[in-house]
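One protein chain is absent from this view; the other protein chains keep their places.
So that you can tell them apart, the chains are marked A and B in the order they are listed, and the count of residues begins at 1 in each.
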Amino acid sequence: MKKLFTAFVLVLGIFLIVGCGEREETPELVIVSNFGSQVAEQELYRQELFAPFEEEHNVEIRFEQLGHSDAFNKIDVEQQTGEHTVDLLISHFGNMIYYLEEDYMLDVSQLEADMDDRTFITTFDANTHMNDTRYFFPINADVYVTIANLDALDDLPGDLTEADLEAGNYTWDDYVEWGNNMEGHKVFMKALPDGQLLYQIGGMALSHGGTFPKMDDAGNIRAWEQVLAMKDAIHPESINNAAGEGLLLDDSVYLAFEHMAVVASTYATAPAKYGVYPGPLGDDGKAGSIAGGHGVGIVNNAPNQELAEKFIEFMTSEAKIRHAALGTIPTIEEAELGDDPEDFVLEIALDTIANANVEGLQMIPDYSDFSAVKGVYDDIYEGIMDGSIDEENLVAKLEEAQSDLEDLYIGD
Amino acid sequence: MNKIIRHSLLYVLVALVVSIVLVPLMYLTTISLSSNIELGDFPKNFIPNLTVELEAEWDEDREAFTIYRYATKERRQALYRSDNFEEMARYFERYLNIYTEPEVLENDIEPIRETDEVIELRYRKNLFANYQKFFEIFSGARDALINSILAVFYTILLSLSIGGAVGYTLARTKIKGKETIGLAALVVRMFPIISISVPMAILLIRYGMFDTMLGLAFIYSIPNIGLTAWITRSIFLGIDKELEEASYVFGATKLRTLRSITIPLVIPGFAAASMYAFIIAWNDAAVALLLTDRNETLALLIFRSIGATGAIHYASAGAIILIIPALIFTFLLKDYINRIWG
Partner (left out) sequence: MSKRKTVIHSIKRIVKSPYMLLLPALLFYLLFWLLPVVMSIFQSFTTVDGTPTLQNFINMFNESRFMRALINTLVFAVVSLTLQFFLAILLALLINKKFKGSRLFLFFMIIPMALPQAAVGILWNTGLTEAGWLNSLFHVTGLQTVLESLGVLDGRTLWTNVTGTRAVMTIVLIDTWTVLPSVMIIILAGLQNFNRELSEAAQVFGASRGRAVKDIVIPIIKPSIVTALLLRLIAGLQVWLISVMIFGYGRVPYLLERVVYYMSVVARTDANYRMAVSYSVFTLFVILTVAFLFVRLTSGKTEWRKADE
């Protein structure tokens, strides 16, 4: 028993020493972010943005990646209790309105005027501004593109070649046929419940001339019919995964129409193993994609406001903005591009945003509960996968779903 | 003959049961030592690779070296293409866990430029790279580790002081309602603490202890004080009162008696109670999820890391870090095992 106690004290002691080793007091810049959920992305942030900034300003950066509701709760609590810890907020364009309505963000017009060496794109001004005052700076914009394992090229339908894919010269019907040609379940759908399925479907529908979010217009019906047509090719584990990276990595899936950040980080793990292509063409003769993105702003009463401003200046500079954008589209006109594998994905994305049917996410606040909107899409998908929705009743189900969607609408 | 057969059947059964327990853990360990690329292998390695074997070839068309790896014995997979050795070294470090200098790569690979030779490469893998990266990438991991230790520490303090006092009272004093108190201690021991975590969140905000390790420790102490009371009670009962009295008789001071007789006898019980406290506080992620905001514990961080796709090898490394202390303390406790059940 004596030995027991000694061992106990010893282990605890070792942990205390290891844990408390060299803890020194440097100011801490706290960033709460909806962006950068992938570990590889956080790694990139640390390497390209945080480490150099920390060194230059003798500060420690704490990056907290949180979903929207967690992030909002956190800032909400801090603003109400007056215990401020968060300095910077990186928010999705669609969620900025929640902070602006509560007046939780700092007016950064002056900072914008000071940074006269850069011009921010104006695509998302409706989100980043309120009453013509700037509260957020856009740091990235993103679209969906196609990624495929090169082994899958053998299964290309008809006389399609890789050159066609590279030129974006293939349709959603080709994509479906391609997936069905592969042995097993080799296509990834973004099907995690309450996840991003609707953006993938939305992109398909936009390419067919449909609108978003909508269930029963011609473009959306076409999109769902194509999901139904490749049902057997879809990997069932799609429903457990927020992103296709893990499944692509272990060759469980070969083909995905994915968010470009996921595509970039997957592609970077083995650039010679994957091909990245613009999204497929729809009935409209164009590719389609939902475009999102994030912006950075300073929280009211931030403990380190001055450092926060410096950090924004640093992260949106022409040399750094492409890292801030994490392999998605950088948001100042002067941005430098590099020649990393990720930058290859970027070129394709730039092409998409220039030529495809693209739609932003400014409508999120028009719905009482956007995760319920996601749920409407999830239900149709689940119905298709468990066989309860087939060619016969698809349209009827979509019409039902449309009325659910309208019940959630609170905009004008 | 029959006996031999029965005996060997017994050993087969035992071996089977042991391997059902150990094989998954071995796989987890191996995954925690795998590189990002190795995550894609099927079948997964049972024993970790110590080296990485690659092939390099000059690609005429693209004017770059292609790096191949055998995903299985038959299947060669192209991974990477570049003729910039700095970038290649960065790629090797990030995705293959090979920590090497660009010059080394250049030495090895440059000779086959513009030839059609295939060269075999073999590099040592940095076995513990994921463990380093875990603390770099999950930037809260170090704080989370410290938080877990703090939560454990406070839980031990609370349980031993409050629970120890109850145990002593039950064993050494004549009070009424001992049985009721004993029963109450048993009930709180079994009480599902997570179901009071919901109102607790609001109470802790009021007490100013939301998102603090002390706040968590108060919750962890709910079952643990009861348990400590039980353990210390039996310890105090076991100490011979006459031994202490004898000590007084021989002229020892009260302090000396305490030091040389009572404390040595009490320590094992307190140690055992502390270890229960350790296990409850260290292993919990559920209560911490509801009652903290910014200050994660290590177990909570591991729980949350599951959403980060493509990072399961880092999460596995974190899981191993979480497992080791829990294992040590459980082994120290194994004689009491049936009491911490549940």
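Just so we're on the same page, contacts are C-beta pairs under 8 Å (C-beta built on N, C-alpha and C of every residue); 3 or more make two chains touch, one makes a residue touch a chain.
Keep in mind it's a predicted model, so treat the numbers as computed, not measured.
Q: Looking at B:Val104, B:Leu127, B:Leu265 or B:Ala326, which makes contact with the chain not pictured?
A: In the full complex, the listed residue that touches the missing chain is B:Ala326.
Q: Can you work out which residue in B:Phe46, B:Tyr70 or B:Phe128 touches the chain that's missing from view?
A: B:Phe46
Q: At which residues does chain B meet the chain that is not included here?
A: Counting only chain B, the missing chain is touched by 7, 10-11, 13-14, 17-18, 20-25, 27-28, 31, 40-44, 46, 158, 161-163, 165-166, 168-169, 173-175, 181, 188, 190-192, 194-203, 218-219, 221-222, 225, 229, 279, 282-286, 289-290, 299-300, 302-303, 305-306, 312, 315-316, 318-320, 322-323, 326-327, 329-331, 334, 337-338, 341-342.
Q: In the full complex, which bits of chain A touch the chain not displayed? Write them out.
A: 69-70, 72-73, 76, 184, 192-194, 235-237, 239-240, 246-247, 250-252, 371, 386
Throughout what follows, only the chains that are shown with their structure count from here on.
Q: Just how far, in Å, is the C-alpha centre of chain B from the one of chain A?
A: Here chain A and chain B have centroids separated by 31 Å.
Q: Chain B touches which residues of chain A in the complex?
A: Within the complex, chain A contacts chain B at residues 1-2, 4-5, 7-8, 11-12, 15-16, 18-20, 23, 37-40, 42-43, 46, 61-64, 73-74, 77, 85, 150, 241-243, 245-246, 249-251, 265-266, 268-273, 340.
Q: Which stretch or stretches of chain B touch chain A in the complex?
A: 36-37, 39-42, 66-67, 71, 77-81, 87, 94-95, 133, 136-140, 142, 145-146, 149, 152-153, 264, 267-268, 270-272, 274-275, 293-294, 307-312, 314, 325, 328-329, 332
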